[in-house]
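Structure first, commentary second.
The other protein chains are all here in position, but one chain of the complex has been omitted.
A and B are the chain letters, set down in written order, and residue numbers restart from 1 in every chain.
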Amino acid sequence: MEILDIKNLSFSYAGCEEKALDGVSFTVNEGEFVALCGETGSGKSTLLKLLKRELRPNGKLEGAVLLGGEDISSFTPARSAREVGFVMQHPEQQIVCDKVWHELAFGLENLRVPEQEIRRRVAETACYFGLDGIFKQNVSSLSGGQKQLLNLASVCVMQPRVLILDEPTSQLDPIAASQFIATVRRMNRELSMTVIICEHRLEEVLPLADKALVLKNGKAAFYGPAREAAARFAADEKCDMPAASRVFARTGGDGECPVDALEGKKYVTQNFSNRVRSLGREENKRSSGPALEFSHVFFRYEKNAPDALFDLELKAYPGEHTCILGGNGSGKTTALCAAVGLRRIYDGKIKILGKNIDTYRNGALYRNCVAMLPQDVQTAFLRMTVREELKDSGCAPESLPFDVSHLLERHPYDLSGGEMQLVALAKALATKPKILLLDEPTKGLDSGFKQILKRIIKELCDSGAAVVTVTHDVEFAAESADMCVLLFGGSAAACSGPREFFGGNAYYATTCARMTRGYFENAVTADDVCALCEANGKKEAGV
Amino acid sequence: MIVLKNAKARTAIRFIVPLALFPAVAAASAIAGGRAYVAGASVCALLAVLVFLAGFEQKKIGSRRLIITTVFVALSVAGRFLPLFKPVTALTMIAGIYLGRESGFAAGAFSALISDFYFGFGPWTPFQMLTWGLIGYIAGALGEKLKNSTPRQIVFGVISGLMFSALMDVWATLDFTGGFTAQTYLAALVNSLPFTALYAVSNAVFILLMSRPFGEKLTRIKIKYGI
Partner (left out) sequence: MRTLERSNPFASLVCIVCVTLTAALCQYPGMLIPALLGGAAFYSLLAGRSGKRTHILCALLVVVSALVNPIFSHNGITVLFVLNDRPVTLEAVCVGLMNGMTLAAVIYYFGALTRIMTSDKLLYVFGKVSPKSALLISGALRFVPLLGAKSRRIEETQTALGLYRKGNMISGAKNKLKVFSALTSWALENGIITADSMAARGYSDGRRTYFAPYPFRACDAVWIAVYSVSAAVLITFSAIGTYGFTYYPQMVRTGGAYSAAFYALYAAICFLPAAVQLKEAARWKYLISKT
């Protein structure tokens, strides 16, 4: 049964001639799971916001959105809240109240549901979403993943018929992201809730989706079965299709397009032989001592707290990109903060460019030496325009290895996630650091910006700087690191080049490594797999 | 829910309570002395706060204005940890100017309440709520007159800083000595003079430095999101 009917929807933002959306039409049946794909700026977010009346941005709208045959702009606020649920990107910003139970009740209070009924619905919702253990806690004590789950729950407590999610997992770590997606999937299957989701990382979402809508420059380029979308757009790097589909497209596969690791493995093993099992290992090009060295470092936040860094040994060499990976609470960010002197270690030694960190005084550590960009890059901005920001830190825009000139007059908060990252990076580079520390630089970025970031890091390394990145993004690490370190419980559990690192890990690995495990060796990126497939050649049909 | 249906009655009460009833109680206690007036004044303050909040409850301000008011309250409380500056008065004033008198009152009153949530409640809580609330309310009533003139804002900030000290000294005198006499009140005023002076100066400096950027920020938000 048809639930949503989007009719010829066009939209242009206030004060902007260009159409952000141009004549998009599609229909969604009840209980369908629709993935929305497309590069940044293709109008994904705009489209989703237009589906929720309260979130429609200022601008000129044509066409209509019909829900169950009625235009959503004719709904009362209560009806609109009850029919369409919307979860946004940042977990933190959507929460209104200070307690978990109050946040869950918030929507029902607005709908003027009687207290007794609220009690029942809040209780059953908390149980379904596994929030019962944290029901009475302060919201500020929750992790990002829990917060986003709470946002989902406090929308679903109103039992909406359509659930819209705008990049809900882009700010979460991979484990929390999988859990979140699994919950959405469960709601779709068990409660036949209609889901429309937009994600950068389609790796997990696309295999679950019934249909996919691909947007290009504000127009619907494709709407149909998800697998077909993967097959058609896998060759387009900017669409971020799953790795299996990308390998399929690049090796000229035909037939059914694989969308997850299992199908990808079938495709590779059935179509290609494995006479050549591995590519060469990375060679070591080191010529000097480490730029950053942790030896037997111990740190804890409070006297009686457990050690956040426990006998940590870590070396980062000039000219190399070192990636630190690991779960939440493994001490990754703490290690970075210790390296810039924001945390005082209680035992061990940190050497910066061969000298003990304590010998740097009066801010000498931050001049031509170390600079760090935190996860939350917004904290780097204090001014009203990008130009003032750069002037403050003494950065000439022309001298940068990337172009920010088109952003100079904008307010830093108006920039997209990727642009913000670039401007913050410009501020960090103004100190001419020999060691650059980045905390989760790829969080919330699409593949276009990831490519730019990879290029910048490469150039910095080539000029002799040491770049250390803390990341959850295994694909990014596999593609750009020279060295990968796995942190666990505050100490380094493994340390090697990316091929060996991800090839050797069974669980903490890239999709490509999982896809080819036991068949190829050390093939960790789509490039690797394609190169090996090419080297081996296609099997004859029927062999 | 407290709602006074008659708008005229609401307005009347809202002006009579702080402008007539409150000074009357203070004067009575000055003449008669005694502790009864401590309680009387506290109860008056509480009632006045409730009447003002009824106005806030009635006012249609929408979710965005409500949240911005909330942000101002949170900033005031968080700002109490700043060294040298105590931005509550300035922030309350700005909230009043840009968000209207009801929101100004709410911003001031709840800043006091939430601060006391962290620093401890006391019989002074209604007093503080009323005093700060009134600062916001009056700033809101003056509105446009203050909006575009930093000197006027500074004058307002200094006066409200002095007013706050003077009113809180009334409370201190009432509670400490049990009776209210001109002599003890004067002593309390003299004693707190250095703090009052510092408070007034820091208010002035804070407004001088922050009022324009704050205005710019609010204007930007208004344009960007079309409020």
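Everything below uses one rule, namely that a contact is a pair of C-beta atoms (placed from the backbone, for glycine too) under 8 Å apart; a residue touches a chain by one contact, two chains touch by 3 or more.
None of the values given here were measured: they were computed from a predicted structure.
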Query raised in the report: Which of A:I95, A:A226, A:A261 or A:L407 touches the chain that is not shown?
Result: A:I95
Report summary line: Missing-chain contact, candidates A:V340, A:L453 or A:A466, resolves to A:V340
Report summary line: Given A:K52, A:R161, A:R246 or A:R514, the residue that touches the chain left out of view is A:K52
Query raised in the report: Where does chain B touch the missing chain, residue by residue?
Result: 1-2, 35-36, 38-39, 50, 53-54, 56-57, 60-64, 66-71, 73-75, 77-79, 81-85, 87, 106, 110, 113-114, 116-118, 120-123, 175-178, 183-184, 187, 209-210, 213-214, 217-218, 221, 225
Query - Residue numbers in chain A that touch the chain omitted from display - result: 52, 54-55, 77-78, 80-82, 86, 88, 90, 92-99, 101-102, 105-115, 118-119, 122, 138-140, 151, 154-155, 158, 337, 340-342, 362-363, 366-367, 370-374, 376, 378-382, 392-393, 413, 427-428, 431, 437
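Rule of thumb we're sticking to: only the chains that are shown with their structure count from here on.
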Query raised in the report: Centre to centre, by mean C-alpha position, how many angstrom separate chain A and chain B?
Result: 45
**Report entry** Complex contacts: residues of chain A adjacent to chain B
**Finding:** 14, 58, 384, 411, 414
Query - Residues of chain B defined as touching chain A within the complex - result: 216, 220, 224-226
